[in-house]
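Note that one protein chain of the assembly has been removed; the remaining protein chains are unaltered in position.
== chain A ==
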């Protein structure tokens, strides 16, 4: 990746534009300095924050076909400057803008997926994570906000597993339609961004969340340290063929997670990576077999219990590329 000037996506004002121009200049300098273009692929990184105009300028500044393009004939493009604290609505729009202006015959690499909207990137999936204020972010379409210091635990632990809509938590006066999206929408992000035209992704999430005792499953996540798994003698995912699921039960992992043996973390890391690879493999297969939209619908069904419970930002994003969740 080129050296770029990264600015948080929640920053506004001239700093964003400065970063965008600088990134373009630095790209040129990187290209000029690159000594092994035949052995190493130098990717450009599209910046511009959440400003559509700036982002477009960055893109066109980097991709417009004229004499400039020859000089900036990079093998691939990364979409950067997102997955900070921006809202999901802004996030998907910037991704869509970026992919629409990038050449179709070069890889598009979305840098960093899987941050929950309105929050600073931090450890999540962890029970002990201290809550931060939602910056007026939309949480599944409902304008809820939590004050700093309010215990998240109650809320997160209710109905956060499986595609079931649990009963609303008692300690908060929220509407009954509290969506299931109290789990981070990591896998959803991936599926939606594939639909929007991204090819490659990176994220610390699966391995990091594993180290906090969280296992990824098609219906969300399992916080295996919780007491409910103490005597659950089935594997994390009966459909998963990873070494962890082939040999070990949730109960064993629960026990091991409460010990100081790091093997527990490795078991979960292996599983989460397998989940990850399996998901992408399934996406690819569905594209090749020309049934990607059906795949998306089915995915959302499993993840949210019902397609209509898919977070609105995702529904919108998918609709923008012709995928309708019925």
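Here is the rule we go by: contacts are C-beta pairs under 8 Å (C-beta built on N, C-alpha and C of every residue); 3 or more make two chains touch, one makes a residue touch a chain; residues count from 1.
One rule holds for everything that comes next: contacts and distances are computed from a predicted model.
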#### Entry: Name per UniProt, for the chain absent here [options: "Myotubularin related protein 7", "GATA amidotransferase", "Queuine tRNA-ribosyltransferase accessory subunit 2" or "Aspartate aminotransferase"]
"Queuine tRNA-ribosyltransferase accessory subunit 2"
### Summary
Given A:38, A:105, A:239 or A:260, the correct residue touching the omitted chain is A:260
## Note on the structure
Full-complex touch with the removed chain, picking from A:249, A:278, A:298 or A:320, is A:249
### Query
Residues of chain A in contact with the chain that isn't shown?
211, 230-231, 233, 243-244, 247-249, 251-252, 255-256, 258-267, 270
